[in-house]
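Certain chains of the assembly are absent from this excerpt, and the rest are unmoved.
Labels run A, B and C following the written order; every chain starts at residue 1.
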Amino acid sequence: MFTVTVRDHLMVAHSLRGEAFGPAQRLHGATYVVDASFRRPSLDPDGVVVDIARATEQLRAVIGRLTYRNLDDEPDLAGVNTTTEVLARVVADALVARIRAGELGAGARELAGIAVTLRESHVAWASYERDL
Amino acid sequence: MFTVTVRDHLMVAHSLRGEAFGPAQRLHGATYVVDASFRRPSLDPDGVVVDIARATEQLRAVIGRLTYRNLDDEPDLAGVNTTTEVLARVVADALVARIRAGELGAGARELAGIAVTLRESHVAWASYERDL
Amino acid sequence: MFTVTVRDHLMVAHSLRGEAFGPAQRLHGATYVVDASFRRPSLDPDGVVVDIARATEQLRAVIGRLTYRNLDDEPDLAGVNTTTEVLARVVADALVARIRAGELGAGARELAGIAVTLRESHVAWASYERDL
């Protein structure tokens, strides 16, 4: 199995709902360093998993919808508890939609799966992975 | 699949038994930067894999039993060759015991698995992963 | 010259004032990984720059006043444009006040200087350093 990963980041405000979150129930914020991984059992004729320039560009587009915002005010996330785990899934699902729309190229439809990791600090991170 | 990881570290002395270890047969030591990962196919009602504060606290408790010690003198590790691989399993198994005892909360009993990575330097690390 | 550095992090919401900040004028947030460095031309009788446990504890205390908050609402920061550079100085000055109050121990009064670096992502960071 081959995997290619590209990295970007987003910077958001939000608050979390639930007593378990303690002080994170207050409005605060985070930088998420985002690693998007694409996997595929064999390579395309160019010898790649996915066109890395397009993957980088599409990850940037997905992140551009979220970054420099207060997630508590985003209509698309209304009623969503924007934990790191949940945001990893939001980013992954948005990438999958773009893959299916052909925005990563025709070859990207042969991807077997995707994983997204959001690093919220030097001591904590969360991932979501799914098949395609 | 969702995964959450928290990081801590421990600093121990020990010696390794077996000719293959060369100079590491002498009493020496290591800092292990420890990454404990918890995985689960779906999120709990709060939108998390595990209460990250409790996970951090329990990892610290497990590590607290090992750190700032000479592992060669620890009764619990008598007869154990404390390689990085073995220590990864020791930490993982201790976390599993705590999960089963309910110390990471009731929800943690729905975890599918755990993985522990010990980084012994910038050029070598070892992991142990197991289902729950 | 000797230098000792300890690392912690804070997670805040804020907005920046000034057209140059573009989308960062909106309410958003950041994780700042904070490195606090203490420097001294010679070591104390124990062979250290500063008691590292106390340095870690005091850095945590300083950060505890800022983290999990919306900096736009903090009375202490009213009228302050909380750029990474400014926050590095806020943290450094708070550490200096604690050093002068003796909270890092009597020996810490012999420190020559301090530097604080705030890493806001994998591609940008800012520092402030000052003499003591």
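Just so it is clear, a residue touches a chain if its C-beta (ideal position, glycine included) is under 8 Å from a C-beta of that chain, and two chains touch if they have at least 3 such contacts.
It should be emphasised that the depicted structure is a prediction, and the values quoted were computed from it without experimental measurement.
Student: We see 3 chains here; how many are in the full complex?
Tutor: Copy number for the complete assembly, per this file: 6.
FYI, only the chains that are shown with their structure count from here on.
Student: What's the fewest number of moves from subunit B to subunit C, given that each move must go to a chain touching the current one?
Tutor: 2
Student: If more than half of the interface residue numbers appear on both sides, call it same; otherwise different. Which is it for subunit A and subunit C?
Tutor: Interface between subunit A and subunit C is built from largely the same residues.
Student: Centroid from C-alpha atoms only, then distance subunit B to subunit C, rounded to Å. What do you get?
Tutor: 31
Student: Cα centroid separation between subunit A and subunit C, in whole Å?
Tutor: 30
Student: Subunit A: which residues touch two or more other chains?
Tutor: In subunit A, residues 122-123 touch at least two other chains, as defined above.
Student: What does subunit A use to touch subunit B in their complex?
Tutor: 16-18, 20-22, 80-86, 88-89, 122-130
Student: Considering the complex alone, what residue numbers of subunit B touch subunit A?
Tutor: My answer: residues 1-8, 43, 46-49, 51-53, 56, 105.
Student: Show me the residue ranges of subunit C that touch subunit A in the complex, using the header's touch definition.
Tutor: Touching subunit A: residues 7, 9, 11-14, 23-24, 26-33, 67-70, 120-123 of subunit C.
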